[in-house]
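Okay, structure first, notes after.
The complex is shown incomplete by one protein chain, all other protein chains being positioned as in the whole.
And then chain A:
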Amino acid sequence: MSRCRDGIRTVLRRALKVPWRFNRRWWVRRTCVCSVCQVPVLEGKSVQQTVDMLHRQLEQLGAMKQGSFWVDCETYHTTGTASGQPSKLLYVMHNSEAPLSCTALFEGGPCLMADGNFDVLMVKLKSHFQNAKGHKVESRGARYRYCDFLVKLGTVTMNSSARGISVEVEYCACVVPGDCWNLIKEFIQSFLGPNVPELPSVFATKAEGLFVPADAVDTMTQYLELFGKVRKQQVLQGASVR
């Protein structure tokens, strides 16, 4: 069974230019340690200008541009629940690193990795989950490789307006976040300067501690947190305007 799926996957991977990491045993979904953080927009500069500056800094460091990436997130409300229960949110996310899959994260609850046609299933479940149309957030940008580091520098857009900058730094050679966090921190410092993020809470709050291998859901959880922050910012900005 798995071999057969692998064969089909390999064909699709070639057709869609899926990264090599998902070549073999894609269903194991082991991934490397990665940290997603938001970069504040420099004062007096636009989002685009700040992104350009970061591009320059990465290139000066010796990083090689390697294609582009995108991560998006759609929000669904639960409907038709028993009366008295507050409606919950379900986030369905896609990542260009795994273009054939999608991740569904239930607010404060379980999460799952599914095949791409999970989206179709969501349409069928319209009576239970309703798509919140204006809430689609996505981050798009360039992907850089520097030795064993993978840097994804994206512009976070909401309703097609740029809201912030996301930086994902992935250290591909290591699977244990507690092992290589200092290393990642030093690397981020080398191009972001002093505003280095703290250890992502997904790793810190794991029951098994820092020394269990990271997985793909950790990355998506971090993006979700970042998108949540960006949304809140917008609400705050909206409030201050009023």
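To be clear about the criterion, a residue touches a chain if its C-beta (ideal position, glycine included) is under 8 Å from a C-beta of that chain, and two chains touch if they have at least 3 such contacts; residues count from 1.
By our rule, contacts and distances are computed from a predicted model.
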| item | value |
| --- | --- |
| From "Beta-1,4-xylosyltransferase IRX14", "Eukaryotic translation elongation factor 1 epsilon-1 isoform X1", "SFRICE_006086" or "Mediator complex subunit 27", the hidden chain's UniProt protein name | "Mediator complex subunit 27" |
| Residue among A:Phe187, A:Phe203 or A:Tyr223 that touches the chain left out of view | A:Phe187 |
| Option touching the unshown chain, where A:Met53, A:Ala173 or A:Ala204 are the choices | A:Ala173 |
| Residue, one of A:Phe129, A:Phe149 or A:Phe203, that touches the chain absent here | A:Phe149 |
| Chain A, residues in touch with the chain not shown (by the definition above) | 20, 24-25, 30, 32, 62, 146-149, 171-176, 179-180, 182-183, 186-187, 190, 211, 213 |
